[in-house]
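Structure record follows, encoded as structure tokens.
Complex shown without one protein chain; remaining protein chains in place.
Letters A and B mark the chains as written, and numbering starts fresh at 1 in each.
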Amino acid sequence: MMTPLKPWQKVVAYSALALVGLWTLWGLFAIWVMLTDPRG
Amino acid sequence: MKLSREARDVLETSMLQNRVGAKDRDEIETLVAILPDDRVLLYKNVVSNPLGDLYRYSIHIRIQHMLTFVTFLMLAFTGLPIHFFESFWAEPFNQVLGGVSVTRIIHRTIAVIMIVSMIYHVLTITLGSWWRMRAGTFDIRRTIIPLWKDVRDFREDLQYFAGKRKTRPEMDKFNYKQKIHYFAAAFGNTVMVVSGSSFLFPELWAMILPTSVASHWQELMRLSHPHEALLALLVIAFWHWYNVHLAPGRFPMQWTFLTGKITREHQIEEHFLEYLRNLVEQPAERKALQDMLESRELLAETGRKGGKS
Partner (left out) sequence: MRMHRWLIVLLGLGLAGVAAATPAPGFQDTEGCLLCHKYPRMARITDDGVLRSYYILPEVFSRTVHRNVPCRDCHTEINELPHKPIKTGVTCSTECHSVKNPATGKPFSHKPIVDAYRESVHGRSKQAIGTDADKPYCITCHTNPLYNPTELAPPKQITDRCTLCHEDRNFVNRWYNHTSRRIREVRRTPEQIVALCSTCHDDKRMVERHQKKASAEGREIGRKFAIAVESYEESFHGKMVKYGFAAAANCLDCHADTVNYYKSVHEIRPSRDPASPVHKDRRVETCKRCHTYADKNYAQLDPHPTSKRGDNPFRYFAELIYNIVGYVVITGLVGLSLFETFGRRRDGVAWRLTHGSSWWRKSKRGRDRVV
């Protein structure tokens, strides 16, 4: 059983997660770039 | 719990290496004996602090992770608009940094920091292992070096995920996924450094290599740099993130990279062999575990098998 996160821990964890989300968008973007790269 | 032969061997080695006295040995053996036979019950019921309970990574490893992490993100962020310079979207990226000529300089500068972090890391693990060998506490199973056991663990883990096996395999401090990831990163970094250096110093590489491969080498490096970069970017974006942030049990974030500690439930689920060593090395952990098991009436001795009994 995991003890619940304290408020400051939530701030850290979820803002890190938001950054991760951005990076994942960047990854999706990279896939798009690769698939549309005219050089093949 | 009756330990498997493998787990027993790890426990014995650990007690030997830690020069455990008779009293402690007795305490450990008693605790192991009263653990519930079903490890699943154990990791489902222990209390864990999300920030981590058990020591795992030294401050050096955490700094190296931070350095690699920051430089990698920035390298990928600057590298993509350099490689795809002509694309319409690359221009604003380059403009933000001051034009592509500036992006290129930033890219190389950060690359140097990444190389420093790589050297720092190699030093850490070499000296650390050397130290342990001298102290007689080195155990190859506790390192990142891939062993045949990892292949077996991988197969058994897949069986568990498919529902064909009751428990996950008893894995060591670094499980098969981490070993794959580590060596992929180590290999990838090396490829990036070598290929990057062959862009910066093409004359040097031409001098070193035999005539017949000099041209092929340069061509291969020009392919490798962007391919390896994109692969790493995607592996990080879709796999590493999953393993440390999104996977159930790790969500929303695994704190190990900051605190250097792993949660108890995670250690028992995915690194049971390392948990046995924790029991040997940390008397306080034995006490904490015993209290938890007693309060939940999960002790094997009580005759109750726990769960839905």
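Just so it is clear, a residue touches a chain if its C-beta (ideal position, glycine included) is under 8 Å from a C-beta of that chain, and two chains touch if they have at least 3 such contacts.
Remember, predicted model here, so these are calculated numbers, not experimental data.
Visitor: For the chain that was dropped from the view, give me its touching partners among the shown chains.
Guide: Displayed chains contacted by the hidden chain, ordered by label: A, B.
Visitor: For the full complex, which residue in B:73, B:194 or B:214 touches the chain that was left out?
Guide: B:214
Visitor: In the whole complex, not just what's shown, which of B:6, B:38 or B:281 touches the removed chain?
Guide: Residue touching the absent chain, from the options given: B:38.
Visitor: From the listed residues B:1, B:235, B:258 or B:288, report the one that touches the chain absent from this view.
Guide: B:235
Visitor: For subunit B, enumerate the residues touching the unshown chain of the complex.
Guide: The missing chain touches subunit B at positions 38, 40-41, 43-45, 50, 85-86, 100-101, 104, 157-158, 160-163, 166, 177, 199, 202-204, 206-207, 209-211, 214-216, 218-220, 222-224, 227, 230-231, 234-235, 238-239, 242-243, 247-252, 265, 296-298, 306-308.
Visitor: Could I get the residues of subunit A that touch the absent chain, sorted low to high?
Guide: Against the missing chain, subunit A presents residues 1-2, 4-5, 39-40.
Everything below uses one rule, namely that only the chains that are shown with their structure count from here on.
Visitor: Per the centroid of Cα atoms for each chain, what is the distance between subunit A and subunit B, given in Å?
Guide: That pair's centroid distance is 19 Å.
Visitor: In the complex of these two chains, what residues of subunit A are touching subunit B?
Guide: 1-3, 5, 9-10, 12-14, 16-17, 20, 23-24, 26-28, 30-31, 33-34, 37
Visitor: Give the list of subunit B residues in touch with subunit A in this complex.
Guide: 44-51, 73, 76-77, 80, 84, 87, 89, 230, 233-234, 236-238, 241, 245-246, 252-253, 255, 263, 265
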